[in-house]
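One chain of protein is taken out of this complex; the other chains stay put.
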Amino acid sequence: MDLPQTDYDTPFNITRTSHVVLTVRDLEASRLFYTEVIGLMVTQQSADTLYLRGIEEACHHSLVLRRADGPACERIGMRVLRDRDLDGLKTFFESHKCPVHWGDVPHQGRTLHAIDIPGVPLEICATMPVVQRALTQFHLHRGGCAARIDHYQILVPDVRKACTFYMAAGFWLSEYIAPASDELVGVFLQRKGNPHDIVFFKEAGPRLHHVAFTTPETCHLLHACDVAGTLGYGAGVERGPGRHGPGHAMYVYFRDPDGHRVELFNTHYQAMDLEVAPVRWDPADARMMAPWGLPAQEKWFTEATPFVGVTQSAPQGPAKRMTLERFLGGTSTP
Amino acid sequence: MDLPQTDYDTPFNITRTSHVVLTVRDLEASRLFYTEVIGLMVTQQSADTLYLRGIEEACHHSLVLRRADGPACERIGMRVLRDRDLDGLKTFFESHKCPVHWGDVPHQGRTLHAIDIPGVPLEICATMPVVQRALTQFHLHRGGCAARIDHYQILVPDVRKACTFYMAAGFWLSEYIAPASDELVGVFLQRKGNPHDIVFFKEAGPRLHHVAFTTPETCHLLHACDVAGTLGYGAGVERGPGRHGPGHAMYVYFRDPDGHRVELFNTHYQAMDLEVAPVRWDPADARMMAPWGLPAQEKWFTEATPFVGVTQSAPQGPAKRMTLERFLGGTSTP
Amino acid sequence: MDLPQTDYDTPFNITRTSHVVLTVRDLEASRLFYTEVIGLMVTQQSADTLYLRGIEEACHHSLVLRRADGPACERIGMRVLRDRDLDGLKTFFESHKCPVHWGDVPHQGRTLHAIDIPGVPLEICATMPVVQRALTQFHLHRGGCAARIDHYQILVPDVRKACTFYMAAGFWLSEYIAPASDELVGVFLQRKGNPHDIVFFKEAGPRLHHVAFTTPETCHLLHACDVAGTLGYGAGVERGPGRHGPGHAMYVYFRDPDGHRVELFNTHYQAMDLEVAPVRWDPADARMMAPWGLPAQEKWFTEATPFVGVTQSAPQGPAKRMTLERFLGGTSTP
Partner (left out) sequence: MDLPQTDYDTPFNITRTSHVVLTVRDLEASRLFYTEVIGLMVTQQSADTLYLRGIEEACHHSLVLRRADGPACERIGMRVLRDRDLDGLKTFFESHKCPVHWGDVPHQGRTLHAIDIPGVPLEICATMPVVQRALTQFHLHRGGCAARIDHYQILVPDVRKACTFYMAAGFWLSEYIAPASDELVGVFLQRKGNPHDIVFFKEAGPRLHHVAFTTPETCHLLHACDVAGTLGYGAGVERGPGRHGPGHAMYVYFRDPDGHRVELFNTHYQAMDLEVAPVRWDPADARMMAPWGLPAQEKWFTEATPFVGVTQSAPQGPAKRMTLERFLGGTSTP
């Protein structure tokens, strides 16, 4: 099948998923959820903003929560290796006619703000203030012990267009979902050497489907569920624990107090060899969505977080928004 | 609330759940499922019968599978401490006008066959041939590493009647489910010092809802799911992994190739102190069925294995069969 | 080999290990260690006494710490089923010419104080005040998540004498260690249906070698080690994590701030069938002490907690105190 191609010689080096900025209605409620259930550590808190990071993260934040009237995503963040990569990246966005300008963001080095081709507001930097890793502060670990931010999943009406853009920016395609028609309905793209930094699924969008954090072990993933139940978030355990088809990780999805979806998962595989071809999945293959157990509920496919100030559009053409639902949601519990 | 009372001075000593005898259509298919997914060890196999045991069990069998035209349960087994307890137990059955007679069962000591008050065919013995525990044969452990048989769950139309009978036989009530009307709709009864040897839920019956085996750790429970997925039994992972309300165990339910339901679970609590009152659960409490995550599918409540030659009846009175479904099933995914 | 015999018809019913009373020098230091590393819950604290219990325990205490000038063990506790069992037990002690009298102990029902044949001060009761199990208070679980008290190990100069006494009191022998001479150098005795409530090893004594608590899973056992390291108790991780020969459990031994030894372990097997013979171990078999990894350090064999006011004596005869050390310690790191 004809797939977009990675440009391995970009004059900039995006290294990894960095951080996400979400708005929430009640900062204290969010703090309780993210520290006790998900297990993030608080780096800093002001009247309106909470900066959190995973237990192994040395950088200042991977999750920024801002108080606002309603839940939305302000920006998703990427890291580049060196400051000069930002300049190369700015040129890249300009050449694709993407809006781009320098931002001024607290607790980050020089930061580039841009809107990508699918319309997602991005924030890219090369450095953050360094704090102590909490990895060995074992007595402070809580809930899921979220270790580090790993990837985003974004819903977009045109998956191929998003994929083409990111592969031109140097992303590798690790796995993808395509029916017999060869339409791309899901793509897993990565820079950091394992299956995903950013994932696109076909749906009305752009919207943020979820942000994912790794956990050290399956037991932490289950402990997060147990703590969620104890603290009154049991109904927010939306999907799983289960085993993914693509990526093969053990996962669980939570909805936070504002409905933002958070994935905890573990057991990535390493992906840094060019001779290993991307894995293709057929959406009609039941094992793709669920090698075992129950498929996801329909709301897992359709509900997502809007981006602040971004207009959404529905999938076009004969393979409309319902395509993915039919293939994936069609096997879900009605 | 008015609960049946345990007779602590019975002239016989039932010690524990012992074994279950199921009929299956394809012995080889069942063998693959029970050894590779559930992780039982084969003690002995003849043309028509397969004897299995958990990895820590020294007794000859805890699961007996017999080839037959269709799936059913022949008998569930209990153990008494000494042979002479069988005589006391025979008198007990006779005094309750339960059919009872001596059986002659291969690979078991002197065996009593009886029909209990709810109509369940029982098989009680004091000894079995002893084989080597496979507990430290770590290289032979597979799938869920089922450690030992733990309990049965039986569906019956009259839970209080079943409960009264078993408490007269010396069983302790560890937990129970009762709505505001004080009707008993679920009871957890035990002899071996943790929450359950036999559980009764209100439904048409008697039918065997499931037989449960312990697993050493949560990781084995998840590994069983993963192996189920790999070997083509993924759709048979019917419920979970999840956390129980009553008993507090982490569990997963499988349907075997014939549809018999098997639970793997871990993390029992010890229950051998008389001053600790039975725990009451309200079926309207969502945390009872699922402290977190999705509730069970309706079929988990309604489908079960028939006993060979036993007539079933539906619950009577205003609180009919649907009572439990309304309370429990009403919150399940429709 | 000629083994002591269990009396299955004692006119009293000892059900399980109950609690241990230790003296410590600094109650706050001990509280930190036992709550954060071992993971016990505090039930109550007064100026001089701290009452702790495991996360699944509904009874008031399984560990009592009293402030004193130095570390010792005041008493180890056993439970009987009903108050009237205490009367039968009093007669039993008197018939063995053991000192016995009624005690008056806060937070326990009627309590019998006795000195057993090996000289260990015991405390036996049938009831305690009931508190809420913390089993599902997952957000409060810490360190090893100690679930419940399981057993004691006692060092005595004459193991056969201790074994004979306890089997006369109804204890079952699950496993034992004996060289070719058939001398009993280690015995594992139980009442609650798994391998041990009380263990005797041959050494100068009587002294309390350790008290053991179960953990839900291996991951909790390792988390206890990690928290110990973080909080400055890393050097107190004395032995393990490792796999036991007898009992087959995964274990780790800690020394508390006063040097009392505490074992965390998991994965018991069930032991409630009379036809299963006790397991014999040869102390010369390296797999007995360590199926894998390093053997215990010598101090694990020789250091232990004295009982308050109890005179110790050394093993007698040709197989003196060093017998066990030679067999067991001989393979330890010199």
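Note that the chains are named A, B and C in the order they appear, and that numbering of residues resets to 1 at the start of each chain.
Here, a residue touches a chain if its C-beta (ideal position, glycine included) is under 8 Å from a C-beta of that chain, and two chains touch if they have at least 3 such contacts.
Predicted, not measured: the structure shown is a model, and the values here were computed from it.
Novice: For the full complex, which residue in A:Met128, A:Met167, A:Leu184 or A:Leu231 touches the chain that was left out?
Specialist: A:Met128
Novice: Which is it among B:Gly229, B:Gly242 or B:Gly293 that touches the chain not included here?
Specialist: B:Gly229
Novice: Could you tell me which of C:Pro11, C:Gly70 or C:Gly234 touches the chain that is not displayed?
Specialist: Touches the omitted chain: C:Gly234.
Novice: Quick one: say which of C:Ser62, C:Thr218, C:Gln270 or C:Thr305 touches the chain that got left out.
Specialist: Counting the whole complex, the residue in contact with the absent chain is C:Thr218.
Novice: Given the full complex, what residues of chain C touch the hidden partner chain?
Specialist: Where chain C meets the chain not shown: residues 218-219, 222, 225-226, 228-230, 233-235, 237, 240-241, 243, 250, 286-287, 290-294, 297, 333-334.
Novice: Mind pulling the chain B residues that touch the left-out chain?
Specialist: Per the touch rule, chain B residues meeting the hidden chain are 36, 136-139, 142-143, 217, 219, 223, 226-227, 229-231.
Novice: Could I get the residues of chain A that touch the absent chain, sorted low to high?
Specialist: Its contact residues with the unshown chain are 8, 15-16, 56, 58-59, 79, 81-82, 109, 126-128, 130, 133, 135-136, 147-148, 192-193, 216-219, 248, 266-267, 269-270, 272-277, 291.
We adopt the following convention: only the chains that are shown with their structure count from here on.
Novice: From the centre of chain B, which other chain's Cα mean sits the farthest off?
Specialist: Comparing chain centres, A lies farthest from chain B.
Novice: Specify the chain pair with the maximum number of C-beta contact pairs.
Specialist: Comparing chain pairs, contacts are most numerous for B-C.
Novice: Quick one: report the Å distance separating chain A from chain C, using the average Cα coordinate of each chain.
Specialist: It comes to 50 Å between the two C-alpha centres.
Novice: Please work out the Cα centroid separation of chain A and chain B, and write it as a whole number of Å.
Specialist: For chain A versus chain B, the centre distance works out to 43 Å.
Novice: Residues of chain B touching 2+ other chains?
Specialist: Counting only residues that touch two or more other chains, chain B contributes 218-219, 291.
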